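With one protein chain withheld, the remaining protein chains of the complex are depicted in position.
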Amino acid sequence: MSVAPSRGKLHIEGLTVAFGGVKVLDDVSLTADAGEVLAIIGPNGAGKTTLFNTITGVYAPQSGTVAFDGESLVGRRPSSIVRLGVARTFQNVALFGSMSVWDNLLVGCHHRMRSGIATSVFAPWRATREDRALTAELDELLSTFGLDDVRSSLVSDLPHGINKRVELVRAVAMRPRLLLLDEPTAGLNTLETAEFAEHLQVARRRLDVTIALIEHDMPFVLSSADRIHVLNFGRTVTSGPPAEVAADPRVIEAYLGTTEVAGR
Amino acid sequence: MKSVTRSGKRRQGRPVAVTTGLVLALTLAACGGGRGNEEAAAESGSLAEVPGFDGETFTVPMLTVTSGPVAAAAAPNLAGMQAYIEQLNAAGGIAGKYPIDLVVRDTEYNAGKAAQAYDSVKDDAVLLGNVFGTPIVQSLKDRIEADQLLALPTSFAADYVHHPALMMTDAPYETHLLAGVDYAIGQAGGDPTVCGVGGEGALQETVTQALDYGSKEAGYTVATVVGIPPTATDFTPYVQQLQSADCDVVGIVAVGEPTVAGLLAKASQLAYAPQWVGTSAQFVASMQDSPAFDYIAENYIGIGATTTYGDVENGGEAMEKLVAAHDEFSPDVPPAYQFVGGYAAMMAVDKLLTAAVENGDVSRAGLRETLASFEELDFEGLAYPWTWGEPGDRVPPSKYLVLKPTKGAPGGQTDVERDLDVPDYVVDYPFPEA
Amino acid sequence: MTDVLQTLVSGVAVGGAYAIVALGFVIVFSATGILNLAQGAFVLVGAYLTLQLGARWGLPFGVALLGSMVLCAVLAVLVERLLLRRLSPRDHGAAVLLTIGVLFVSEAVVESIWGVEAQRLGDPWGLDTVTVLDVAVAESDLWTCLICGVLIVATFLGLQRTRAGLAVRATASDQEAAIAQGIDPRMVMTMTFAAAGAVAAAAGTLLSTGSIGVSSALAATAFSALPAMVLGGTTSPGGAVVGGLLMGLVQQFTALLVPDVAPGLGARFAGVTPYLVLLLVLLIRPQGLFGRRAVARF
Partner (left out) sequence: MATVVRSDTDPAVRPRPTPARRSGVVRRVLAAAVVLVLLLGTPLYFVDSTLATLAYCAVFALGALGLTILTGYAGQLSIAQPFFIGVGAYLSAYLGVESGWNVLALTVLVVVAGGVLGALAGLVAVRLSGIELAIVSIALIAFGDYLFNQWKSVTGGENGRSAAFSLEIGGLDLAALPGMTRSQSLFVVCWTAVLLVALVARAIRRQRAGRAMMAIREHERAAEVIGIDVRAYKIGAFALASAIGALAGLLYAALQQYITPLDFDLNTAVLFLAIVVVGGVDRPLGAVLGALLVYGAVQWVSSHVDSWPFDALLSSFQGDAGLMPIGSFLTFFTGLLLIVVLLWEPQGLVGLGARAKRRIASWDVAARLRRDHRDEETS
């Protein structure tokens, strides 16, 4: 079975995003190949989150192309981009606070279901059946990621570390083929970060997925990324394998202006 | 005075199912009483018990307005009614032995609330002593008719004159408006331009139709009829409309006290001074305090069918009794023109029930028969009489008086002319058949 | 022509009052994110306090007005301290509902203390007029415009030139940054409520001068001023003023023109024109005339 070369591949070409004349992204091009983990690093304000927001359809670019699986994502609504298999997590956890962990996961499966308001009004049992069909899968996900105990807890009652994991699991439940992680280890302690790295590996094994992640924690980046893309002031600084990028003086200069990066 | 409602005789029924949810049951219980047996009333006298009459007392519900901006207009009217009934009860009641129990319900001048209040009182009512306000009467009149009740409206639209369920005690707006305009034209001489002001909506239409009729019958020119929405606070545009139409005589019908006061004050500011002609309800006591009072006294006349408060010369013994009733039973309520109207309305109820007791039938049908048998219902000098009889034969009072704002007079008005004859073409006004 | 001028004058007078009520809404909203419908309560209570202090207790009108502004500022601060502060600061929906509760309670209390009848405020202007260019202008309208103008200028100077104003503006533009700069957001909240209360008392008093008188219907005026607030942009004090004036003019001119131009629309049409203008503006420019659209952030 031959696979199209663009399958599972994120391809961005000449992307420019500006707000009120200020270019937040300026002619950025990058590629993440199928199954690859691409880390995007750079100082605050480099345009990393803007990049994610543009991929997921929150912002419209001034120019340039964004394509996944060979399909252009520009001009699509966020919900239709999700249907193409793009999932993401957020810098500040964006779970639904007054809902349970279980319901958060079910919301994650939103695009995989069909029933809507009309179904609930005219044939509520069909919607219930649809929920039931997911029970086994989500149960298994919860136990795989060690979240059995908090199944029906409200998200707002849980600690940050758990919620980071819940958010990852929600993204996994979306069955993405492109997963965007925005600072997944922000606010986690060393132990939690290590745990998260493990869970990320589990997620990779489960899904046939391409991952792009924004991260400041260099040890985490160096250990989990296949390639690193460096942004500064909305422009690409460099791109390449971890070892190579870590040694690049331009990166060291751009990134906090210290040698710490390479030193670790 | 405090009227006693019937809520006291609630009875708890047998318990429903044990499974009744606690909160629901509590709320349900709070919502009202149990379904009790109603045949427990005492046997006395020879009159048969009917809804609203338990053998001893007549229950007369009053659907009036005691809260909100309209309450001020309803208050003196209600006070007059209560004073009459208190005085009557002190003398033993109807025919000296059946006291009347007034049950006051607030409609908030809201037809929806009124419908709900009506539902709660209609099963225990000999008649409705008062239904206050045009929207309320409009909304209830067909249901009152369906329940075969009689009601006294404080609202005087043309289509109530021949309505079988309504018993009017004051002349309709059309009669007074047309008579007043006729009077003002006579005073002014020449060929003045006539205009009208009505509350946006039905009252504006009332004024339009009446003045149309007047212009056809009496040959004067009607330039415009301005409608004022109830929410207006600045009256400049409405005064301008009248001004630019060069109106010399402006008839006003019941657009609410704050509106009339505001309109006249703005007219005085804009130095526009036509002859304003209002029906009796337009001027209320508080306008004495208006900064525009001098202007109003100069340029406004009111038309009424009720004798002014304290005018013993014309009101005779009845007026003396009325003043005594006021001083004894509602000394805190300042005497007003509308107090007399309320008092007179209850006099009509008294006379109707007394006659019905004599006929030995106070049922709803009995009251209607009694009313139909009246040729004339005399207010003993407190107001000009109506011609009664069958609904279709009823005729509003054929005389009127002219009122002028006067500082310090009871209610702020005194009559400048009395016993004027309503012009024939106005008496012949085509009041719609019910 | 005099017709147009006359309506212009009455439109500015009505609009000035809308403007000042809307200004109170905007000050609170921009700094705290709360749509404070209790503004209607302060308008109502302010007018009655002026009545009580002036006409009833015999203080000169100016003193009564100032006294009422001070008392309303205190009342507003009490509402903020005792009630609003107990809500979760992010729950702006609950805050709106709470202020509606305050509005209803105060309406009922005012009615039971002062009654429902309209009463003379006892202002010194009465029905006096001055004639300018053939147009009779009520002195009360002139003073209304003047005092509104003074209050609007004072508000702007307060916002632009004082440290307190700087704190309010900083909080309005970025609360977190303001906190980082050592500004206490709770202090800012208190100050904005005090200012809104004082402005509302002045608005209520001015709305009741001249021929109109004080009545409980004043509370509804607060609702009428809401479109002015959105029209100008919910966070722009200047927008509130322009929006208020625009609404007053539109409303008065509609009332003048409808009977001639389109009698079928009826006199009530003037009451909905502010909302029509509002909808039109919002469809074309969702952030209002002078508002800024916040950039979404994660």
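Chains: A, B and C, in written order; residue numbering restarts at 1 for each.
Everything below uses one rule, namely that contacts are C-beta pairs under 8 Å (C-beta built on N, C-alpha and C of every residue); 3 or more make two chains touch, one makes a residue touch a chain.
This is a predicted model, so every value here is computed, not measured.
Within the entire complex, contacts from the absent chain reach the displayed chains A, B, C.
For the chain left out of this panel, the touching residue among B:S139, B:T154, B:T233 or B:S398 is B:S139. Only one residue from A:T56, A:N163 or A:T193 touches the chain missing from this view: A:T56. Residue B:D119 is the one among B:D119, B:E375 or B:E433 that touches the chain missing from this view.
Residue-level contact of chain B with the missing chain is found at 1-5, 7-8, 13, 16-17, 19-21, 23-24, 27-28, 30-36, 64, 66-68, 71, 75-76, 78-79, 82, 103-106, 108-112, 115-117, 119-120, 123, 134-135, 138-140, 142-143, 199-202, 230, 330, 332-333. The chain not shown here touches chain A at positions 56-58, 77-79, 82-83, 87-88, 90, 94-99, 103, 106-108, 110-111, 113, 115-117, 119-121, 124, 127-128, 130-131, 136, 170, 174.
Within chain C, the residues in touch with the undisplayed chain are 29, 33, 35, 83, 86-87, 91-94, 96-98, 100-109, 111-112, 116, 220, 223, 226-227, 229-230, 234, 265-266, 268-269, 271-272, 275, 278-279, 282-283, 286, 296, 298.
Assume only the chains that are shown with their structure count from here on.
Chain centres defined as mean CA positions place C nearest to the mean of all protein CA atoms. Summed over C-beta pairs in contact, the chain pair with the top total is B-C. Taking the mean of C-alpha positions as each chain's centre, the chain lying farthest from the centre of chain C is A. Centres computed as Cα averages put chain A at a distance of 74 Å from chain B.
Per-chain CA centroids place chain A at a distance of 47 Å from chain C.
For chain B in complex with chain C, the residues that touch the partner chain are 67-69, 71-72, 200-201, 204, 224, 226-229, 231-238, 240-241, 244, 257-258, 261-262, 265-266, 268-271, 286, 289-292, 295. Of all residues in chain C, those touching chain B in their complex are 3, 6-7, 9-10, 13-14, 111, 115-120, 126-127, 129, 136, 138, 207, 210-213, 215-217, 220-221, 252, 255-256, 259, 266-268, 270-271.
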